[in-house]
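Mind looking over this structure? Questions follow.
A protein chain is absent from this complex, but the other protein chains hold their places.
Going in written order, the chains are labelled A, B, C and D, and every chain counts its residues from 1.
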Amino acid sequence: GSTPATDRATELTVFAASSLTDAFDEMADAFESEHPGVAVRVNLAGSATLREQVLGGAPADLIVLADATAMAPLRSDGAIEGTEVVIATNDLVLAVPSSNPGGVEALSDLADPDLLVGVCAADVPCGRLADAAFAAAGVAASLDTREPNVRAVRTKLLDAELDAGLVYRTDLHDVGDRLLGIELPVAVATSYPLARLVDGPADDAVAADFAAFVLGSDGQAILAAHGFGRP
Amino acid sequence: MSGLRGRLVIRRHDFDLDVDLDVEPGSTLALLGPNGAGKSTAVDALTGIVGLDDGRIRLGGRVLDDPAAGVFVPSHQRRMGVVFQRHHLIPHLRVRDNVAFGPQAAGRRRRAARAAADDWIHRFELSELADRRPSELSGGQAQRVAIARALASDPEMLVLDEPMSALDVASRAGVRRDLAAILGDFPGPRLLISHDPTDVFLLADRIAVVEDGRITQTGTPAELRRRPATSYVAALAGRNLLRGSCVAGRIDLDDDDVTITSANTSVSGRALVVIPPQAIALHSDRPHGSPRNAWRTRVAGIEPLGDVVRVTLQAPDGLQADVTPGAIATLSLTPGADVWVSIKATEVEVWPA
Amino acid sequence: MSGLRGRLVIRRHDFDLDVDLDVEPGSTLALLGPNGAGKSTAVDALTGIVGLDDGRIRLGGRVLDDPAAGVFVPSHQRRMGVVFQRHHLIPHLRVRDNVAFGPQAAGRRRRAARAAADDWIHRFELSELADRRPSELSGGQAQRVAIARALASDPEMLVLDEPMSALDVASRAGVRRDLAAILGDFPGPRLLISHDPTDVFLLADRIAVVEDGRITQTGTPAELRRRPATSYVAALAGRNLLRGSCVAGRIDLDDDDVTITSANTSVSGRALVVIPPQAIALHSDRPHGSPRNAWRTRVAGIEPLGDVVRVTLQAPDGLQADVTPGAIATLSLTPGADVWVSIKATEVEVWPA
Amino acid sequence: MSRRIGPRAPALVVVPAAIAFSLIVAPLAGLALAVPWRRLPDLLGAPIVVEALRLSLVTSLSAALICLVIGVPLAWLLARVPFPGRTLVRAVVTLPMVLPPVVGGAALLFAFGRRGVFGEPLADATGFVLPFSIWAVILANVFVALPFLIVTVEGALVSADERVEHAAASLGATPMRVITRVTLPSIGPSLRAGLLLAWARALGEFGATVTFAGNLQGRTQTLPLAVFVALESDRDAALVISLVLVVISLVLLVALRGRWWGAR
Partner (left out) sequence: MSRRIGPRAPALVVVPAAIAFSLIVAPLAGLALAVPWRRLPDLLGAPIVVEALRLSLVTSLSAALICLVIGVPLAWLLARVPFPGRTLVRAVVTLPMVLPPVVGGAALLFAFGRRGVFGEPLADATGFVLPFSIWAVILANVFVALPFLIVTVEGALVSADERVEHAAASLGATPMRVITRVTLPSIGPSLRAGLLLAWARALGEFGATVTFAGNLQGRTQTLPLAVFVALESDRDAALVISLVLVVISLVLLVALRGRWWGAR
């Protein structure tokens, strides 16, 4: 493929799930300063959008999704080269606004129909995890919304539009004390797989370098700084 | 009811209207004037489409517009039945519904309103067209619908802006007769605008002439015909109007080197002279006998008007004589030909200017 | 150039037009007829706004429309200068640009087009209005702009649909004179539609009368005036038209129990009788002396028309007599009054029907 | 009926029009090719689709109706009544169009959310919380769709012939009657266009709805939300649901043809 008016050799395109926004911005900067002459472009969107784009022929070198299962369609389409590697993990916590308007103490409280409770949509990774958490704890939650992504859940918690919700641990990381995190009775976690794409326009070597950087100590430090767990 | 009394002042960018209008209940005022004189503007003011800039309008005890007092009655409460110059039929309504629009607006049920409309539709011989849309009407048909619609709205006053300009000769006579009857029965004041002298002389009780935004003459049709004060009125009445200075029945015309003698010797000073075109005789040689006015001039133009031929003369400039087609042939008149003019002094009317 | 030759057939839901039109180059045909007769429809067909359903139109060697042959020349290639009955000025263009629209469409530069427009604007005394928009014009002003616009487009044929209906008496005479001159200079065929007999008799070389979609009479203005064949034409010409059976100068009228004698004894069988209203005298008693026609009837209506008064009589129904206002007073005529009628046999024209 | 000769379409018109049409049709064709037709029948019966379809129709039609009822008056005021600040109001009214829908949803939360400027007093007084309800879906739809109706209708009102309205007033029609009997019928085609735009915008609305009303199957999950969710797991289902949207619109538009459009 062609990316007009730029030098193929020095431009690396990384498609990343939107929950990695801040971490990968930092990652790109750090990588660029270590590799002068290489420009890293990060394309951020929801996992499904990224997948559509890749299937539609997007000129991407690497892709990082928020859920191992989301890679499957890409693999069956033959878009992925080599094996995927997990670069980080994340787990769910129960979050309530610091004022805790619903007086939520534990996951089992979410069965109360008078509370406003939100989790992710069933088909996105954090939604699948949420369903798993409820199942593991045997809680029949009375849900009021299934948000398209975890950031939407967090935003509504921050605004106290919701009384409680399930979010990633990383989501609590940079909100100070505006949200209260409550550990789940049974921990549920997800992993972030990274894969090389067949049609990547950039040098394979550069792509490999970036992947190595992410898995290396500098990359892992950045991820850890944003609250991600080690793979 | 005290009729319509109004002083209408409208100031536009390059046109000023300032006219007094007074119409008694049960009487018809014809508002006449050249194109662009302000007649339709006056209609707009009366109907409340534009507000007065000054003056005031009273209709039957109600003040409709008085900018000084801050009074302005909106159109729909004025109860004026208006035929607009460009009809303004409601395009998406059929003829019947256009006519029924007024009764319906007055609160009648759809059925009653349609029945009322049908009476008027019948009266104006529009029954065949009742289900047409305005865009499917000929020009004259649309005009008849507009008249019927205005009348059907049961108004307190009638305002007709050139209601018959698009009618054919035959239906014009009919509509004119209908209108005469309807106006005759109509108890409120009526204002009629028309460019057709026949309409005006037949339908109007009084005439107000507006020229360039000002009233230049008022009077009964007979008065205006006898004594036109402006060349517009003279043209309307089909008279020649000349200006000059008069001493003991001898008038020196202003613009031409012609002196005219009138049998009327009572006027002196600035004078208006009125001569009917039929009173002007043309001859190939100097006429003998009684006419005290006789001079020689040239033919400026010849227009056949059907039963008579209108001859325009060069001195006084634009003087018009009506003669028979036979006379044209006998005198072999052509534009530019020499001709002798004679007028009896008794046919020359003189008025102080 | 071979002028305009056409047979125009248009079929509408409840109206059919089927007329033959023939206009020589350099001559003016007046198309007359009652409201809704199909005149404007014919204009639409000539200009290409509607296509013919049958027939064909030729203008100066070009076939413009011929459904049988599948020929249809679109409006913009027909070079017809049209004054539409409802003007249709382009609302967002100023007067000057409306008039310049034709020259510009013909490919002239903006400046040249405006210069050409200004000539016509000047000619129609519209200079003061050149920067106005159509919505800021009075009715008569708009009509003059429409005429100027049609002429400025340098057409091969002129089509004028009631071009003067909104003009005031004074400017109508002026425009009529201008038009007469312009038509006189115009080399192509011209079609004029008007309801004003004066316009028609002055401007037309020939007349075609259309009633209910069909031509009912054609001829020169003089022929139509002398020998109207339908009551519409009689009304237009200001004549009484009666029908009856004639034997040796004696005509039994169809509708009334009246027999009229004419000096013309050459006609026999079905006949049309034409009597000018001025030839009818009214009396309070049986008239003595020469008139061979005299009978008694009633006054149906009285209409003052300015210099004369039109009296409508009951027998024959609708017979109209023009008398002086003085006579009305002398005879104390009122609707319903008894009156004697007399007509000289020499004034009664008879034609085979 | 007489043979009416329509204007000939000049090539300069036909060529760009053809381009416009292909630009619209090509992606739709691409979509139609990608849709797994044989899965259509069982997907169409799936509860997620049925419920979303019902909800979408109810909310989008209600929103369109509300837009009509409140939008036409505002458009009329803007077009006909000079008042101070009219230009500003006119500009403000179009803003929801440029606001990214997600931000529009956030703005709705700021205003009508449980902690919103107006929502908090409302919740305190009545206990009624707007978000996460069908009312929130409708409100979000109205917010994004209203400008489309207003702008379209106002544009048409400005071109309409006021003289006919004056004539109607002179016949005794109150301003209200003039509006309903003369003005609105005379801009019929534009009114229908505006309503169509508002409805379509509401039917396709995603961002503001998901943000303000949430996404709960059967309560607030409209078709576009269902599509979005399905896209995550079952792309074929997403395409089928989209197709349902397209087909419904198509059927509605073609069926209403005679009554909605150009009955001229």
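We adopt the following convention: a residue touches a chain if its C-beta (ideal position, glycine included) is under 8 Å from a C-beta of that chain, and two chains touch if they have at least 3 such contacts.
Values in this document were obtained by computation on a predicted structure and should not be read as measured data.
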At which residues does subunit C meet the chain that is not included here? 47-49, 74-76, 78-82, 84, 86, 88-92, 101-102, 105-106, 149-150, 153
Interface residues of subunit D (partner: the chain not displayed): 6-10, 12-17, 19-21, 23-31, 33-34, 69-71, 73-74, 76-77, 79-82, 87-104, 106-112, 116-118, 139, 142-143, 146-148, 150-152, 154-156, 158-160, 165, 169, 174-176, 178-179, 186-194, 196-197, 200-201, 203-204, 206-207, 223-224, 227-228, 231, 238-239, 242, 245-246, 248-250, 253-254, 257, 261-262, 264
Per the touch rule stated above, subunit A touches the missing chain via residues 1-4, 13, 18-19, 21-22, 25, 41-45, 49, 52-53, 55-59, 151, 155, 158
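The rule we apply is simple: only the chains that are shown with their structure count from here on.
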CA centroids of subunit B and subunit D: separation to the nearest Å works out as 55
Check: subunit B positions touching at least 2 other chains come out as 86
Could you say which residues in subunit D touch two or more other chains, in rising order? none
